[in-house]
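With one protein chain held back, the other chains of the complex are shown just where they sit.
Per-chain residue numbering starts at 1, and chain names A, B and C are given in the order in which the chains are listed.
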Amino acid sequence: MEIVLFWVLAVAAVVFGFLVFRLNSMAQVTFALLASFLAVAGLVLLLGLGYLGAVIVLMMVIEMVVMAIFMIMYMMNPAGLMPMAMYHNKAGSMAISVGTFVVLAAGILLVDWPGRRGTPPPDPTVALGEALMGGQMLTMMTLGVVLFATIVATVVLATDRGRYDRLGDDLRARRADDPAGGGVGR
Amino acid sequence: MTLELFLLLAAGLFAIGLYGALSQQSIVMLMMGLELMLNGVIVAAAAFWYFVAPGGTDGQVLVVVVITAMAVEMAVGFAVVTALYRARQVDMTDDAADLKG
Amino acid sequence: MDLTAALLRVAARRPHVLVVAVPGSAGARLALEAALVRRGWPLATGPADADVLAVAGAPGPELAAVVERIWRQVPAPRARIGIRTAGAADDALDAAAALLRDAAHQRRPPATSTAGDDGRDHGGDGDRSDRGGNGHAGGHAGGHDGRHGGRHGGDGGAHGGDHGDGHGDGHGDGHGGHHGHHGHGDMELPGGLPMADLGEDRDGLVLDRLHVPLGPVLPDWPAGLVVRVALQGDVVQEAAAEVLDAGRAAPSVWPDPVARELDALARFLAVAGWAAAAARARALRDGETGRAEALVRRVRRSRTLRWSVRGLPAGSTDVAALLEERLVGVEAATRGSPSARRGVEELPGLLVGAELAAARLIVAAVDPDTERAGVPREVRHG
Partner (left out) sequence: MGELPWWSVLLLPVLLGAATWAVLAGDAVLRARAAGGPGGAALVAPAREVARLLAGQRRTTVAADRVLGGTGAALLPVAALLAAAVLPMGERPVADLSAGVVWFNAMEVLAWAAVWMVGWGSNSALGLVGGYRFVAQGLAYELPHMFAITTAALGAESLRLTAIVDAQRDLWFVVVMPVAFAVYLLSAAAMAFWGPFDAPVARDVAGGAAAELSGVDRLAFVGGRWLLLVVAAAMAVPLFLGGGAGPLLPAWGWAVVKTAAVLALLVWLRHRFPTVRMDRYVELAWVVLIPLTIVQALVVALIVLGGA
């Protein structure tokens, strides 16, 4: 049963991953990528990591839906009604990636991987939580700071309106001059 | 299910992603390639956790880190595309490489 | 056992009805809506959701053409009725239900040539083969135009300077076809869809624009009104209003000025997503117009509604002010001094800059008089 599931999910992950660069419709491309992620989430669940599998589903669905919106905003041919290719150096990229795969595969098959040490804890989620709040606290804090920095940096990059546009040159305007109103009466 | 199979899958996803990241002109598609590469890393990390050191938590933490990296990559990528597009109306790497739009 | 026939029989007891309002025929529409409430038949949101297409009144040539287009988009099983007078509503609805129940009729191969030939806008051709071949042009609001639209390279490897020909209005940054494809007849999409063009949005990004006609067949929309908008995202950038068959029909005869005000208020409440209050307004309109003031008080008391429409820009004013005008109109009518109604020509100026949802609220709150003689042919803004 697990073997069958593994093969189905693995093949799905690769096929959908491949479709990402084969389909014409940008919307379909986005959801092909999502399908590839969902297959990988299934594999993670299969390995007994219930929490991480569910989190991958959660994150990737949200991320891909948001991505679809940006795709359609910026891409030239979102529905793929006119087949068109937007590649550069296709042959070279193919050679490099096939080469990478061959090297990686050779390494994977030739290296003598260490045997299994230890057994999975009864609840890997608890173990993860204790690690993140204990030994790996530094990792967690770094991630938090990085995420916060990302929020600030992306907003600054993406918007073209600063506080002077919103509140006037002396920042004294009583109400911000926004194109769309908000819900808390500022 | 063996470690080698999982790692081969991870290598396959990584290679497909690499191909996309190298060959696509559109910045958005390029980011999809990067995401696929990270997808491969998730598979590898989870497999190492299960088949090599299930007693530890390093594999799991690595998955968490990769997921965060994906989110950050997407957010920053789209912010840059938005800024580029606002300034020069381009969403292609080749055009962004020109010094003046 | 014929399963489809059984299903049709069960379903025909509660079909969804798409009402097409004709200017000057408010009496027929009111009778139709009241009959639907009595039967518990819901109103359809659009052609896809409809089983019965009911035309309330005698449409002029322009509206009749729209009705034909809409009819082609209604999926089988379906029936089509025309109600000319208030008294005809119940009989027509019964006839529609009988047609829907009639499995043999619904299975009949496409017979478009005979449909409606009996001069009563009657007849339901079970047109199963019609798979949207005509693509909703116009009529049903929101045509299928180019969300796929714009910025088509049109050819492989669309970049570099190899598009010099035919792009005289390009913006000159390399991408042929990426910009400035206005008027490129050769760049039409499959299916004959028009392409979106580009325009600056309010955040300073140059993105696709869609040209979408709103009306004349939209839920809770003034009779005969068509507003053609250029949408960017869902922000209206240009608007042009016209009335189909303008000036053709005599204004509707309302038994009671309060009923007319309540009718408009019901449309606004329905567009604002307050189905219960809208149903109440319709019930009052059809019966006890004397108790309209209680409803007005209830609407005024609603914090959620006020929170939603306050400060929502509509030209130089806001939707809350327009709603207040509506409510004052109801009160004035109950006191026997009906107020003047706004005209269609005011609409475009109010709509530009609004989002689609706000635009719907504005149209419903303004409730332009589409029946007045001397309605201008078309007014645009933006």
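Points worth noting:
Here, a residue touches a chain if its C-beta (ideal position, glycine included) is under 8 Å from a C-beta of that chain, and two chains touch if they have at least 3 such contacts.
As the structure is a computational prediction, the values presented were derived from the model and not from experiment.
Contacts of the undisplayed chain with visible chains (whole complex): A, C. Among A:Val11, A:Ile62 or A:Ala106, only A:Ile62 touches the chain left out of the display. Contact with the chain that does not appear here is found for just one residue of C:Arg80, C:Arg228, C:Arg260 or C:Arg282, C:Arg282. Residue C:Leu305 is the one among C:Val243, C:Leu305 or C:Leu327 that touches the chain not shown. Residue-wise, the contact with the chain that is not shown comes from C:Ala270, picked out of C:Ala54, C:Ala270 or C:Leu322.
By the touch criterion stated above, the residues of chain A touching the omitted chain are 25, 27-28, 31, 34, 50-51, 54-55, 57-58, 61-62, 64-66, 68-69, 79, 81, 123, 125, 180-184. Seen across the whole complex, the unshown chain contacts chain C at 4, 6-8, 10-11, 13-16, 37-40, 45-46, 48-49, 51, 73, 75-77, 128, 131-132, 135-136, 140-145, 147-148, 189-193, 210, 212, 218-220, 231, 234, 269-277, 279-280, 282-283, 286-287, 302, 304-305, 307-309, 312, 355-357, 360-361.
One rule holds for everything that comes next: only the chains that are shown with their structure count from here on.
Averaged Cα coordinates give chain B a centre that lies 45 Å from the centre of chain C. Separating the CA-averaged centres of chain A and chain B is a span of 7 Å.
Remark: chain A and chain C have CA centroids separated by 40 Å (rounded to whole angstrom).
Among the residues of chain B, those in touch with two or more other chains are 25, 82, 85-86, 92, 94. Residue positions of chain A touching 2 or more other chains, listed in rising order: 75-76, 86-87, 160.
Against chain A, in their complex, chain B makes its touches with residues 1, 3-9, 11-20, 22-26, 28-29, 32-33, 35-36, 39, 42-43, 46-47, 49-57, 60-61, 63-65, 67-68, 70-72, 74-76, 78-83, 85-86, 91-94. Across the complex, chain B is touched by residues 2-3, 6, 10, 13-14, 17-18, 20-21, 26, 29-30, 33, 36-37, 40, 43-44, 46-49, 52, 55-56, 59, 63, 66-67, 70-71, 74-76, 86-90, 92-94, 96-98, 100-101, 104-105, 108-109, 113-114, 116-121, 124, 127-128, 130-132, 135-136, 139, 143, 146-147, 150-151, 153-155, 157-158, 160 of chain A.
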